[in-house]
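Shown here: the complex without one of its protein chains, the others still in place.
What follows is chain A.
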């Protein structure tokens, strides 16, 4: 596998390394560093001095501003030079100007941390880095050459020739190692910070959260429609049937038919109620997570101890995610675990809801086997949370969810 960076190249077999392009690339990197560093230093010092002198006539301000912004140009070239020893591109940390035109560009640049970080890199580069490039080159190349050339007029100093000859093969290593270190330092300082990359990352997360919110809103709407529409109508019909039953002759065929019809409608109403509760529990909207889980467990066939203590109502997404985690976990425990009892525990610690569901069943819950757990994990992930499960064969099963509430 070819090396990706100068440092990786150092780890190769010596013959392979010496025959590769890496020592030459490192040399080019350091030489160009010296040349560019010297030019940049002279230019910037001149500009700064001229700026200070001419500050009284106003032109100086422009020059000093240019010096302040010089980091942008210097580091752009540094990023380009970096390709010599580190082919991975170093992304530009600057954002697009908020407004068009030179003025907008200037405002955005002056307000960005990246601009000032680049200026400080320029200062380090001018005062230290290119000098060190020069020192390393001198030590690695000039020293052996000097040692080898000096004995020419002094026959007694021939051992210097041997030492010089021995030092020469070490030079590619010295050069490449320093080039690698300098490249790593450059990348460290110039790479975009999390916050600068983070805008895009936040965008993605926000859209995922929006999707979950939309999904929840839709569930609430369906539940409301079922409740306000079909359920009410069926109940009304049932009331009419009940009233009609009062008018029918007791024991007559009509009375029997009406009673049958009432039974059927009652079944339909019950089914619809179960359905709408599965879609979105009303207590969750009205009273929050603790009440909704409480209601859930009273319907559970498994005895469940609930200990949920939260200081205030949590964001709707967190509440519904938490609720569906508990619902699914208890459903799994009831269906598969052969558990005798279960516990639900929830606390809010430093803006994170920690929710755990534990049962004393046979364990062996496998995320790969059922879609339920994977679906839960997806849901938790979309709310930016974390789901962990411990379910060794033989039990017990513990499901733990952490959901941020910001």
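In this text, contacts are C-beta pairs under 8 Å (C-beta built on N, C-alpha and C of every residue); 3 or more make two chains touch, one makes a residue touch a chain; residues count from 1.
Note that in this section contacts and distances are computed from a predicted model.
The complex appears with one chain absent; UniProt names that chain "Response regulator transcription factor" among the candidates "Response regulator transcription factor", "Lactate utilization protein", "ABC transporter substrate-binding protein" or "Electron transfer flavoprotein subunit alpha/FixB family protein". Residue in contact with the omitted chain (choice from A:76, A:287, A:386 or A:400): A:287.
Residue-wise, the contact with the chain that is not shown comes from A:266, picked out of A:12, A:32 or A:266.
Considering the whole complex, the residue from A:76, A:187, A:219 or A:277 that touches the absent chain is A:277. From the options A:169, A:303, A:375 or A:392, the residue with contact to the unseen chain in the full assembly is A:303.
Screening A:70, A:115 or A:238 for touch with the missing chain picks out A:238.
One chain is missing from the display, and on chain A it is touched by residues 224, 227-228, 231-233, 235-236, 238-243, 245-246, 262, 265-266, 269-270, 273, 277, 282-283, 285-287, 291, 294-295, 298-299, 303.
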